[in-house]
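Apart from one protein chain that is not included, each protein chain of the complex appears where it belongs.
Coming up: chain A.
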Amino acid sequence: MTSAAYIHIPFCHQICHYCDFNKVFMKNQPVEEYLKCLDGEMGMAEPGHYQSIFVGGGTPTALNEKQLAFLTRSIAERLPVLPGVEYTFEANPGELTLEKLRILKEGGVNRLSIGVQSFNDEHLKRIGRMHTKQDVYKTIQDAEKAGFDHVSIDLIYGLPEQTLEDAVDTVEKALALDLPHYSAYSLIIEPKTVFYNLMAKGKLPLPKEESEADMYEAVMNSMEAHGLVQYEISNFARPGFESRHNLTYWNNEEYYGFGAGAHGYVNGERYANFGPLKKYMEPIEEMKWPRMTAQKTTAQEQMEEEMFLGLRKMEGVSISDFEKKYKKSPLHVFSGPVEEMKNRGLLQVKNNFICLTHNGKFLGNEVFQSFLIQ
């Protein structure tokens, strides 16, 4: 059975300049009706117990206390969990009050993923974030006060006009908080964002490829020096604190996606929900799935995905697990790409695993695309 669930809250008080997720300004939106529909959609899922739940957005913490309480109750009722499960809420510094933290704690949430992005107030402003460095410290303190010991923060490097020193400074400040988990993403300019438009006009002074690579290298070095283990291209954790939910994606396992614009993978079928709120809500009111697209994955696609997702993990793809799952060896199915990428020094086969080399981490897409055979 599918035992992971992603729940999407598409509301924000402020839209970040780089964000291309499905989201709307919260003002005048039918938030309560949306939460009811979400409840309805979760109610349609196969009954069973969940191993990981992740509430993301948008900004889940943009919800007010009453709405949050409704949401956590609804999740608890619809998606029963076993003890020891990972249950994460995404949160924005500054929006996460002590009161909201208590509601989450009471609702069973045991992990927070905080969108810090940078410890430089200038940069934060530039990317459209509302919070400041001080808000971050306050939020982390409050989280501790509310009893959360599993807190992760997200950072973004490669911001406009960011230097290597800026990036290192942000990472060091983040590491000083001594948290068990960090994600460090590189800024990707996506269509339909403020940054995309600025870039098209030539008004986005992004760091050069060299300097972005240097930042990535520096991030990895700092993390390692602080005893954090890189377990995926952008993720670092103290042993035992890896995000189980994100590993679901990289292990090519199934998961539900609930909410407007959410994506899921259930019974071999990848689907996407309608993004616009109205389009999403209408079918649910008639007890129908709000699917915009749904497509069965073929065996070939599954194997390809197993590789390009699994290779994101530092341990890589387990040859024996692959053989168990597909009754074929990945070294045979993908003999061409494996050889080529090995020759290019981007891939290695170690014991039972196929994984990226250090260089391969920087040029992951070169490797991933070679596993798309069509």
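Please note the rule applied: a contact is a pair of C-beta atoms (placed from the backbone, for glycine too) under 8 Å apart; a residue touches a chain by one contact, two chains touch by 3 or more; residues count from 1.
The criterion applied here is as follows: contacts and distances are computed from a predicted model.
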item: Which of "Elongation factor 4", "Cell division transport system ATP-binding protein", "ABC transporter permease subunit" or "Sulfatase" matches, in UniProt, the chain that is not displayed; value: "Elongation factor 4"
item: Listed residues A:E106, A:E209, A:E224 or A:E339, member touching the removed chain; value: A:E209
item: Hidden-chain contact residue, picked from the options A:R270, A:R291, A:K325 or A:K342; value: A:R270
item: Contact residue for the chain not shown (choose from A:I15, A:V229, A:I319 or A:L363); value: A:L363
item: Residue touching the undisplayed chain, where the options are A:S3, A:S183, A:S222 or A:S318; value: A:S183
item: Sites on chain A contacted by the missing partner chain, in the whole complex; value: 6, 8, 21, 56, 154, 183-186, 188, 209-210, 212-213, 216, 233-234, 249, 255, 257, 262-265, 270, 272, 295, 301, 304-305, 308-309, 344, 361-366, 368-370, 372
